[in-house]
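First, the structure itself, so that you have it in front of you.
Only a single protein chain was left out; the remaining protein chains are all shown in position.
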Amino acid sequence: MASISIPVPWRARAKSGLLGWLATVDHKKIGLMYMVMAFSFFIGSGILGLLIRVQLAAPNQTFLDPQTYNQVFTMHGTGMIFLFTIPMVVGGFGNYFLPLMIGARDVAFPRLNAFSFWITLGGGLVMAMAFVLGARSDASWIAYVPYSNKQYSPTLGMDIWLIGLILTGVGSTLGAVNFLVTVYTMRAPGMTTWRIPMFVWAMVTTAAMVLLATPVLTAALLMLVADRNFSTQFFTANNARLWQHMFWFYSHPAVYIMILPVMGIVSEILPVFSRKPLFGAKAVVISTILIGILGFTTWVHHMFVSGVDPVIERFFMFTTMVIAVPTGVKVFNWLATMWGGSIDLKTPMLMAIGFLAMFVIGGLSGVIQALVPVNQYVHNSYWVVAHFHYVLFGGAVFGIFAGLYYWVPKMLGRMFDERLGKLHFVLMFIGFNLTFFPMHILGLMGMPRRIATYMAGRGWETGNLIATIGAFIIALSLLVFFVNVIKLRHAPKAGNDPWEGNTLEWTIPSPPPEYNFRHIPVVESDRPAYDERMRALPH
Amino acid sequence: MSMLPPVTEDARLIKALYDLVFWLAVGVFVLVEGLLIYSVIRFRRRRADELPLQVHGNRTLELIWTIVPSVLIAIVFGLAVDTMTRMTARGTLANPVAHVHAIGDQQARRRVEAAQPVDMVIEVIGRQWVWQYRYPGGDVITTEELVVPANKNIRLDMTAADVIHAWWMPQLGPMIYVNPGEMSYVWFNVPPGEYVGQCNVYCGVAHANMIARVRALPQAEFDEWFAQQSAAASVAVEPGDPERGRNYFMNSACVACHYIEGTKAQGKVAPRDLTRFATYPTIAQVDGLENNAENLRRWLKDPQSLKPGTAMPNLNLKAQDVEDLVAYLLTLR
Partner (left out) sequence: MSSTASVSQVVSAEVAHANQNRKLGMWLFLSSELLIFAGLIGAFVLTRRSVFLRGEEWWHATPFSTALVSLNTFLLLASSLMVVLGIESIRRNENRKLQRYLALTALLGSLFLAGQAVEYSILIFEEGHSFADPFGSAFFTLTGLHGLHVLVGVIWCLTTLLVARRGKFHAHNYTTVEIFGLYWHFVDLIWVIIFTVVYLT
């Protein structure tokens, strides 16, 4: 492969041991720390999810008292969104693989990168420790005013929740600056616009969204902190919809912040395991960018029943539905990538196919509930809970596991056990559908979300019981994953390129050396690793 | 995968739209999952060294799967807008009813009143954690259920006393938020029957207990019921019955916050365990508020006036319920 020799920076001689991790500015170590942090919060928030399911397994249960239940679902949502999914896909995969995939030795601002991580971790720990010690918010993750005002939520937990979110927000904003600069200025020679890998495109779009959406949430959080502690009147002088607008201006794009990187991961995995290039790569890139832009124009669909003007409702209904078009373009391009390929059903591919199959359901239910009249029925019901779990579990979590099975061999240099991986996939697929599919029906039968218990006799018993059983099957599937992780220690070595990958990270050793590339590669197509493999073949 | 059977015109319109779009979505679902499963089976790797044709894309296909979904989306959007314009509670397109407006916005209020002729207007107040219904005349106020005459045009004028609530009666038509400081409206006309729904915006500890029930009676029966209620409102209450009080306690929002050993009341919000309530010297640890029937009555009717800032809300209990609760609570030793 063509390459340019640029002396390896002095930093190549890194410190080892604990200090090596605490003081590191290496994007790979920071990426791994993000992943470990995010996964810990995944386990914690997952346990909270199990508690919710135990409480709701049958009517009139007293397993959790109502207040504890409310605190539990608040932290479940907060943890899964802000402390697991976003740090995992943006901080974890983004940090580790974005520089590798563009042939860079690190991100543009390594020290700022470390700062982003530590401040995100700080925000997360503040919230988590306060939760464990009993200072808990019970205002749900959307924290609507006036419920989250001092009058109705006088607890310290509410303030800590707000401050924790501000901190993680600052962390992810700075991280976004870093990624954008890195991709703009540090690509390997020859990596022109259309040769940038799909995952990197997804991260660029995501970073731009983080950069423009997060500060609005930060402003809203600051205003609420001021309302609660310095008796300002932002949300009492105005009607409560000011909070709703500012909150959803961030939190709807946040859905795309969580799902776009995962779509990027899937766009990397499907071609590799089908031995074909990504079908319509340009169309996929354009659809990514369109989703990023349209993602900013849909937030009011969360407020269709809170009292907005009918004309505005029609506008936001339209923009919300329009997002289905670029999303559909992606789905069909992924299917066309597999069509006529040579499909190898290794675990990463299974997880990616699981993503595709489940995300479609979440996407379709999203279009249905975007219709204002339908929304006036299903808003805040378990239908919505089902919908966003199909997007964020069926979509994001399956995609995250696809990424882990695909890239852990690169990160740690060892191969996962395929049989355990497949068992994990099958159990998680079954458990996921058992848990969340019945919720569509529960919602249509009139079950609202965020209720601590329900009466017998409204026909909700069976669906809830099935959902609870499913949740434990998901937990079991995660145990299988942990066994697989523990077995990594003695697993066979991965080598540079166990999957016949397409992107630059597969041209270097696993795990990659501190400086990534001994020689900066020169890129000649959108599949540099494929090119190298082809050149090595005897003609 | 179907909505509950609708009983109003609005609810029927919503369900018809949902059913249509649902089956459309099922069609797309079958297409995508079918292609996926077919590909996985048909194109599975058979030889380790096979290399399929390296297809990079196809302009025609791209156009097809951009344009066809766009057209579908446009059609569905048109259907939804059509449903919206037909939904009676929303007035006409030319004059959209501001169905939520600030209290005191007289212009919006006049538009609401002009929107539809109604036979009866009932004021609804959502508060943590009950729905309170105030009938015309102001004498009759109920909390457990909303009794209405069947087959009549009813309008609910709703507001919230504290935080945001939402009025969701799935069979009766569109859901709407009930905001503090604002008015929200619902119109319906229902056949005789009992319908159930509940508050659908998380509103605190006993959110789950904030059930809404609507009972529609034929006009004659309704008149009889209304006369009874009006009479009861002016008649003195009978002495409290501990058993009735216990029933009320266990089936209302009380249990969400209060703890009484060995019962359904397992709430942990209230600082004091009520298991031996009658043995406590004071009510709610308020200095000088001696624990006796009279003070307890005052406390239950308006806790905030005796202990400002207490987490205990004013539940707008009816006089009879207060008597029963007092009788019950004073048996807890």
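Each chain carries a letter (A and B) given by its place in the written order, and its residues are counted from 1.
By definition in this document, a residue touches a chain if its C-beta (ideal position, glycine included) is under 8 Å from a C-beta of that chain, and two chains touch if they have at least 3 such contacts.
Given the structure is predicted, the values throughout are model-derived calculations rather than measurements.
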item: Touching the absent chain when the full complex is considered, from A:Ser140, A:Ser153, A:Asn178 or A:Thr320; value: A:Asn178
item: Residue of A:Val54, A:Leu125 or A:Ala219 in touch with the missing chain, whole complex considered; value: A:Ala219
item: Touch with the omitted chain, as defined above, among A:Leu50, A:Leu125, A:Ile163 or A:Leu211; value: A:Leu211
item: Contact set of chain A toward the excluded chain (per top definition); value: 2-7, 108-109, 112, 173-174, 176-178, 180-181, 184-186, 211-216, 218-220, 222-223, 226-227, 230-234, 237-239, 242, 246, 519, 522
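Note that only the chains that are shown with their structure count from here on.
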item: Contact set on chain B toward chain A in their complex; value: 1-4, 13-15, 17-18, 21-22, 25, 28-29, 32-33, 35-36, 39-40, 43-46, 50-58, 61-62, 65-66, 69-70, 73, 76-77, 80-81, 83-84, 87, 90, 96, 98-102, 128, 162-164, 166, 168, 170, 173-177, 179-182, 184, 196-208, 211, 256-257, 264, 266-269
item: Partner chain B, residues of chain A touching it in the complex; value: 60, 62, 65-68, 70, 138-140, 144, 146-147, 152, 239-240, 274-277, 279-283, 305-307, 309-311, 313-314, 317-318, 321-322, 324-325, 328-329, 331-333, 335-336, 338-345, 353, 356-357, 360-361, 364-365, 367-368, 371-374, 376-377, 379-381, 440-441, 444-446, 448-455, 458
